[in-house]
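I'd like to ask you about the structure that follows.
Here the complex is missing a single protein chain, while all its other protein chains stay put.
Labels run A, B and C following the written order; every chain starts at residue 1.
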Amino acid sequence: MSRETLFNAALLLGLIAVPAWAVMMDEPFTITLATRAVILALAAAGLNIALGIGGLVSLGHAVFFGIGGYAMGILAHHAQSYTPLMEWPFLIEGTKFMPVIWLLAVVVSAVAAFLIGLMSLRTTGAYFIMITLAFGQMFYYFAISWSTYGGEDGMSIYIRNDFPGLNTLVPIQFYGLCLAILVVVLIFTARLRRSPFGLALNAARQVPARVEAVGMDPMRLKLVAFVISGVITGLAGALFADLNRFVSPTMFSWQFSGEIMILVILGGVGRLFGPVAGAVTFVALEHFLGGITEFWHIFLGLILLAVVLFARGGITGLVAGKEATHD
Amino acid sequence: MTETILATHGITKSFGALKASNDISIDLRPGEIHAIIGPNGAGKSTLIGQICGSLAPDAGRVELMGQDVTGLSTDQRARAGLGRTFQISALAMEDTVLENAILGAMGASGRSWRFWSAALGDRSLRTRAEAALERVGLAESMTKRCADLSHGQRRQLEVAVALTLAPKAFVMDEPMAGLGAEGSKNLTGFLDSLRQEAPILLVEHDMDAVFALADRISVLVYGEVIATGSVDQIRSDPRVREAYLGESA
Amino acid sequence: MKKLMLATAAAALAAGGAMADVKVGMITTLSGGGASLGIDTRDGFMLAMEDANRDDVEVVIEDDQRKPDIAVQLADKMIQSEKVDVLTGIVWSNLAMAVVPAATAQGLFYLSTNAAPAQLAGKGCNSNYFSVSYQNDNLHEGAGAYATQAGFKNTFILAPNYPAGIDSLTGFKRFYEGELAGEVYTKLGQTDYAAEIAQIRASGADSVFFFLPGGMGISFLKQYADSGVDLPVVGPAFSFDQGILQAVGEAAVGVKNSSTWSKDLDNEANAAFVAAFQQKYDRLPSIYAAQGYDTANLLLSAIDKADVNDDAAFAAALKEADFASVRGEFSFAANNHPIQNVYVREVIKEGDVFTNKIVGTALEDHANAYVDACKM
């Protein structure tokens, strides 16, 4: 077993042990924090597919996070106010049923990722970073002025949505649900990396010319990766909205896109558990540094700088040594 | 028409005032090695770019197996049967030798849209990739990372990846580049045996290899083909001597 | 469920004569943009708490960074871990909307030191939710009433294109009887108003009403003053607050603004407050500080009357508003929002410091437009 595998196992164990301890000690807030970390890890795991495997530096992933959030917000808002979402040409009612919300989040994120990807992938390098950022801003300003759904104020959902067989209001149950989704996505990612598609995408990042020369279209590979990536981040957005029982345009903001990227880089770009390590660290820093000083952003900034300058490969790289993505 | 596997008909490409390809018509017949030579800046890379699809000609067309492929993209041409190697190794350096070869097998068999099963676990892909690696003599190094290969091994892998495509025609851009005498000799021997499988359009600076391998040679100077013929014809062609040696005719 | 059990236990204790300790959670903006408002809120609140010097009230303060998700997370923490009884402190309406409904649904009390969106005053009102500041529309309504009193006939109005901005213009129009020379929504966070000022100049307006909180207002006032347009300007107090005025400088002098509080309001509580605040923090208090101070005093008055674990009794005690408000006469309307005067202030220069002085009353004993919509 490589050090990275051990590290990953330890992380996963921690994600089970810490909340379990919190339940025993009756520290529900620790569970809330852990839930936040798990959901952020999920959002970052989405970006990690585009960024880590496909090399797509998207500074607009908050778009999908926000779409997921608004999918939840809009459906639940209509459900709690008993007003139909639309009446024509056919009646659509709101819902508080998580699987339906997730479905909507996933479908809309996929469509958005497809369209944004189609346009953005024409560009490369710095242009790609900037055009994804611009799409993020477009959605942000749109959400701010979308008065039907609260504009800048966003929307509050009074009671967390339902999942069959669970009482999602109990923190540990909702946590379990989120963790399960994260684990499923990580398993999917692990398979994806070894799959023909993953191999091709990984090569498309390194040598697009080679991929073309063997009869594959790197652009299409990247577009599909971008869509998969957007879908996962979108799903995370729906869960995040449910955690907070609230959505607002800040979910679309470029700072948030930056934060998702930070999670990925902090944990280790392209590492399977990088997003998890990044999110856990980030939430912990936010919690503990924030408790110590009002100016904790300075220290967060310094830590990030240190990671970029001295700890290539992020935390995973630091703990597990250089690249160990292969057997 | 089945006599030619690959052909260009009057392709022309300008970059501003510079005519990098001027009305070039060449062809590649079954079982032959057709070498393209010419001094630096003669427009060889531009020509290859147009044949393989990374550059669009201003005029003229490219045919593969009698079909017009001028409008096709690089990957479509590859699927249609064009196998190329690059002048500077274009390999996924982070990946293993086997993975690079499997990449070729995947493209050829259209299996790149599988998201769940492991690429290395796919029997047919693996068989194909291993066979190609075996042929170029990299069977021992399959699990090595590309980045850890020697330069010569990378050149071999370039050829192996093209082999996995089982192409109708090879386009090789200076496969000997940077190889020592020994390496060149080995590769020359290998290419010699390859021509029966599929003809090779060979751009090469190593004249010993060219003269040893080529059935025909075309000489490219300032974007124009000034001569095409057998090795002996080319050796004695005064225009070629002028272009290379500056001797007046 | 747990809350219920606690309540029973506490009731048993109370019957024995001992009052349960009260734990207050303050969530406010202490870092990032807008921190000055939260800092004033906190300082005002804590001033009252320290003056009272009681050991049966504990205050936990956390920084929401002006991010709704952080605010929600902090609320969860305070409810779940700190087990607070009362929440307070949120400055921004969008953060309040994220926190308040969930908190009151879980049986906590929420006392607003500032944000009081329409949703929480009308249909979404709650017996555990009290706004000690105002209802968001109040100051805009006051400005509208003043514009009418001042005889403005053709006002140009502008606000950012977001819910509070739209509410603001609606509130203004509710009490303004003249014509509108123009109605413009600007981009939220916009910093350059040259285009809007040109529109004002071209519109033939006789006056201007604007609602542009924070840095937006500073930019607007500086640019307006420099534009040569010389029409009277009215705005709500937000853009003329003690912290902001110094950054606007001369450009603000003479501008009328509507406010429920001013440091020169003539009552005993206010005089004491202003003096104590200046002495302790070495700066003039702002309206946010005043509202924080009042909130703390209201809370203390209720704690003396009822057990915080007895929801109905504590709500009734709060509703009595039996404390000396720095705003003078103060009571709650049926929907738990204040009935108070809205004053007109004018910006003046006192020595080196820019500040406000009261020049009139726009609305007397004013409640809000949502009382009837609230079914409590």
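Please note the rule applied: a residue touches a chain if its C-beta (ideal position, glycine included) is under 8 Å from a C-beta of that chain, and two chains touch if they have at least 3 such contacts.
Basically, contacts and distances are computed from a predicted model.
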Per UniProt record, name of the chain withheld from view ["Urea transport system permease protein", "Amino acid/amide ABC transporter membrane protein 1 (HAAT family)", "Heme exporter protein C" or "NADH-quinone oxidoreductase subunit K"]: "Amino acid/amide ABC transporter membrane protein 1 (HAAT family)"
Chains still shown that are in contact with the chain withheld from the display: A, C
Listed residues C:Gly243, C:Gly292 or C:Pro338, member touching the removed chain: C:Gly243
Option from A:Gln80, A:Thr95 or A:Gln137 whose C-beta touches the chain left out: A:Gln137
Candidate in contact with the missing chain, chosen from C:Ser81, C:Gln106, C:Asn154 or C:Gln223: C:Gln223
Chain not shown: contacting residue from C:Gln80, C:Asn94, C:Ser131 or C:Asn161: C:Asn161
Hidden partner interface residues of chain A, rising order: 51, 57, 59, 119, 122-127, 129-131, 133-135, 137-138, 141-142, 144-147, 254, 258, 261-262, 265, 269, 295-298, 300-305, 307-309
Touching residues (missing chain, whole complex) on chain C: 31-33, 35-36, 39, 161, 166, 183-189, 191-192, 194-196, 198-199, 201-202, 214-216, 218-219, 222-223, 226-228, 243-244, 246-251
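Note that in this section only the chains that are shown with their structure count from here on.
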Set of chains whose contacts include both chain B and chain A: none
Most centrally placed chain, judged by C-alpha centres: A
Approximate Å spacing (C-alpha centroids) for the pair chain A, chain C: 36
Length of the line joining the C-alpha centres of chain B and chain C, rounded to whole Å: 74
Multi-chain contact residues (two or more partners), chain A: none
Chain A-facing residues of chain C, complex: 30-32, 35, 63, 67-69, 72-73, 76-77, 80-81, 93-94, 97-98, 101-102, 105, 117, 161-164, 166, 187-188
Chain A to chain B touching residues, read off their complex: 188, 191-192, 194-200, 202-203, 206-207, 209-217, 221, 224, 323, 325-326
Of all residues in chain A, those that touch chain C in their complex: 27-30, 32-33, 36, 141, 144-145, 147, 150-156, 158-159, 171, 240, 243-246, 248, 250-251, 290, 294-297
